[in-house]
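For this depiction, one protein chain was excluded, whereas all remaining protein chains were kept in their positions.
What follows is chain A.
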């Protein structure tokens, strides 16, 4: 017998979170406050994402967790085991088989379907926070759509670096209304935010939930003369040879050698199983 209620949280809490999720879906990009619970993990490890997942899971779901694209890092393994134990749901590493995917800082390379839900772990949900520390003021700015300040940040980037150097957590405008922080995903993933699946964002410490319904218009902010660019390392994956995936740079020794590998481990594995080979595939251990 399982001593936990299904998916750890009690039913009243899940109900409260579901109400927040529904509101978030009704007002795309708006940060809905919710009564975030203490979870058996430290803040910063995905307490927001876990609560959203817990409220979304049903016994028939197939659950997948990725951390920076990988299925096998501490954070991903722990959260997967947590729900295996408390909800008894099936888990998978294959993006295509999962119905709910909790993610930290990446969107899977494979195109998601309408019957899937992507749950993000969010550290700081407020895109204006580092420019305007007062919550009362940022709320007012959202309600009055005063978003000039967001461009001040991009202006500073260009004046200091000659280009928009913000590479992750790149601010977006949702459905021509709210400016939203897409969580610290690389800006390479920003164009993928317009997708068929439901996207839910949970910030546990900051007690906010926000959402993108399927096919919502998401525009990355930019200047007319410095347009948005979804950038990645200018290489092919050394294991699977993919040229269209987001890459991690791995230093392999202290002689300056390095390799580039897909950050999405499932995508890389499935490509290698299909016979694709990168430059270092023979000696590759990953």
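In this text, contacts are C-beta pairs under 8 Å (C-beta built on N, C-alpha and C of every residue); 3 or more make two chains touch, one makes a residue touch a chain; residues count from 1.
By our rule, contacts and distances are computed from a predicted model.
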Options "Glutamate/aspartate import permease protein GltK", "Putative phosphonate transport system ATP-binding protein", "NAD(P)H-quinone oxidoreductase chain 4 1" or "Cobalt ABC transporter": UniProt name of the undisplayed chain: "Putative phosphonate transport system ATP-binding protein"
Given A:22, A:35, A:114 or A:152, the one touching the chain that is not displayed: A:152
Full-complex contact with the absent chain, from A:12, A:136 or A:160: A:160
Residues of chain A (touch criterion as defined above) contacting the omitted chain: 131, 144, 146, 148-149, 151-152, 155-156, 158-160, 222-226
